[in-house]
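Before any comments, here is the structure.
Missing here: one protein chain of the complex. Every other protein chain is in place.
What follows is chain A.
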Amino acid sequence: MTMDTNAHPSQGVPSSLEAETDSRTTGSNPLVASGVDGASVSFRGVVKEYGGHRVLHGLDLDIAAGEFVSLLGPSGCGKTTALRVLAGLESPEGGVVSIGGTDVSRVPTNKRDLGMVFQAYSLFPHLTALENTMFGLGMRKVKKTEARERAVAALELVGLQAFGDRYPAQLSGGQQQRVALARALVTEPRVLLLDEPLSALDAKVRVQLRDEIRRIQLRLAITTVFVTHDQEEALAVSDRIAVMNAGRIEQIGSPEDLYRDPATTFVADFVGLSSVVPATAAGGAVTVFGASLPMRSRRADGEVEVLLRPENVRIATDGRGERATVLESTFLGSLRRTRLRTDDGVTIRMQHSADERLSFGDVVRIEVAADSVAVR
């Protein structure tokens, strides 16, 4: 799992995408015009066990109304379970789940007013895309003519207004997930739940739909919980990310915070690539590769480990820095990523210009290219 080298941990949507998609949905889409009142969500000490095996250890999490929060973690970390507990598809052994300040722990799924998109294709095979989109409105006894109008608007929002008469088997995977998104949004739910909706799609469609989900979420200001194991996905779309491991939240924060100052080794390893360099801290600063740099979060003096992202390391000139030998160098198009070993035996990952060609056995000097460093 490597970071896309071009992807900055950014909130919001790239401007080019916004320009392109805005032209598609400008004007008065009824769904956008009526807006969706996102509700806050909170987990308080939620415990979930499967056959004596505890998968959620007293989960605490607060999500503000209109916020986009990703639950990120490896498989088996409890992220999907947390989402399913919120949806009411699993009942927790302990704790309280609230939506909009109301305890919904005993409310059945169909009364929670949620929209959900699943990992597996979940469109009803016997209904067309339009009928699928109208389903939730039918359940809410909305008049057929109004339901049709709203469903058409929802399909328009995901760019599939021309595909309303298709059956799911006649749609591509990406189109099916778009219809599933329209179906989840058309009822104007208080919370949108996304359970790895992109993982079955191929890379290009995945990025497109990911950005589209974020664009729609921002337009509707709907509270969204997004479960994913793909850190790049989480970094690209979230307001905040909760990194989960073994049934607990390791760290929660903005994508920038997580990337720049991971609280634990697990977070540092899981979110982006990083190299770990032993160093000594003194007076709020730490000396790495011959340079003294301030620490991002204050630690007591003594032995520490410095976390360096590949873009935080560069080739030093005029004899400064640390001597290192190239182990391998990979060309990635716009740049090159190189793995080196210092004379002290520490392995370092470095990202640099594609013009700087390095090959196995080359000896270079490296230094830190950052104003401050993350330590643990």
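The criterion applied here is as follows: contacts are C-beta pairs under 8 Å (C-beta built on N, C-alpha and C of every residue); 3 or more make two chains touch, one makes a residue touch a chain; residues count from 1.
As a convention for this text, contacts and distances are computed from a predicted model.
**Student:** Just go with whichever of "ABC transporter permease subunit", "Uptake hydrogenase small subunit", "Glutathione import ATP-binding protein GsiA" or "Sulfurtransferase complex subunit TusB" UniProt uses as the name of the absent chain.
**Tutor:** Options "ABC transporter permease subunit", "Uptake hydrogenase small subunit", "Glutathione import ATP-binding protein GsiA" or "Sulfurtransferase complex subunit TusB" considered; the missing chain's recorded name is "ABC transporter permease subunit".
**Student:** For the chain not shown, which residue from A:Phe43, A:Phe68 or A:Phe163 touches it across the whole complex?
**Tutor:** Hidden-chain contact among the options goes to A:Phe163.
**Student:** Which of these, A:Gly38, A:Gly78, A:Pro92 or A:Gly115, touches the one chain of the complex that we don't see?
**Tutor:** A:Gly115
**Student:** Even though one chain is hidden, which residues of chain A still touch it in the full complex?
**Tutor:** 87-89, 108-111, 113-116, 118, 120-126, 135-136, 139-140, 162-163, 166-170, 180, 183-184, 187, 193
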